[in-house]
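What follows is a short report on a single structure.
Shown here: the complex without one of its protein chains, the others still in place.
Entry: subunit A
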Amino acid sequence: MSSRPEHAAPPEVFYDDTEARKYTSSSRIIEIQGKLTKRALELLALPDDGIPKLLLDIGCGSGLSGEKLSKKGHQWIGLDISQSMLNVALEREVEGDLLLGDMGQGLGLRDGVIDGAISISAVQWLCNADKSSHDPRLRLKAFFGSLYRSLSRGARAVFQVYPENVDQRVLILNYAMRAGFSGGVVVDFPHSSKRRKEYLVLTCGPPSVNTSIPKGKSEEDGESCSDEESSGDEENQTVCVSDRHRPRKKQKTMRGKGREWVLKKKEQLRRKGNVVPPDTKYTARKRKARF
């Protein structure tokens, strides 16, 4: 069958002590991950002002990607689900802070505080259901939603990913767009099965001049390799992906009297001295159809 690690075992099992050590002592892997990170940083297009930024490294592993961020002077927070990989990162004395966590559970970060995020060879893991309680869609939603909130407006997130097939790529991209990101896929060396690399380049917030997707690299000069979502106009289409879902939701909630109305009514009842449940984010939310 396949040699994809995602098929072998859940990440925290696959990246055990032995694998973590093997992974991090391979000079070939060190070189590849370093190169991928450099390219991701390039696509992250941080302002060239010499001011160090606070970045996230999602699925940071043993720190091969994070080290490149430190090299550029940035501070970073790394998240990984494998204790063994993080142990190797400690041994290597990486400069970033490390968190043991599962991106599929959402990132527990304050709103708008992060200057940019990278993830190298990790996000495709989210497409697998490793436990009966795992629903890849819910996990992608939790991940992208929380990432979007944690980034400052206009910040970017660049993920180098190894999707298994077109469906996975579309799935990942769709959930990113739903969370509010604009952007698309950049493919480097699309015609070489070995060198081909994909990057999701996402910008927090609606498209603008700064969100246009850069071109991929290729062997032959002058050839553009970016994906569908490359030029300014089409970019608006990627946003439509999220909009397409919104009107439907809107229509549903508008059928009722709306949150404003409910809050006002509750306030009136309270003033009359009735016992009224407190107002929460769930107030006047539409209930799911199933029971």
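What we mean here is this: a residue touches a chain if its C-beta (ideal position, glycine included) is under 8 Å from a C-beta of that chain, and two chains touch if they have at least 3 such contacts; residues count from 1.
Criterion: contacts and distances are computed from a predicted model.
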Protein that the absent chain corresponds to, by UniProt name, given "Multifunctional methyltransferase subunit TRM112-like protein", "Protein farnesyltransferase subunit beta", "glutathione transferase" or "Adenylyltransferase and sulfurtransferase MOCS3": "Multifunctional methyltransferase subunit TRM112-like protein"
Touch with the omitted chain, as defined above, among A:13, A:54 or A:170: A:54
Subunit A residues that touch the omitted chain in the full complex: 50-54, 73, 75, 77, 81, 86-87, 90, 97-102, 105-110, 112-115, 131, 133, 142, 146, 150, 152, 280-281
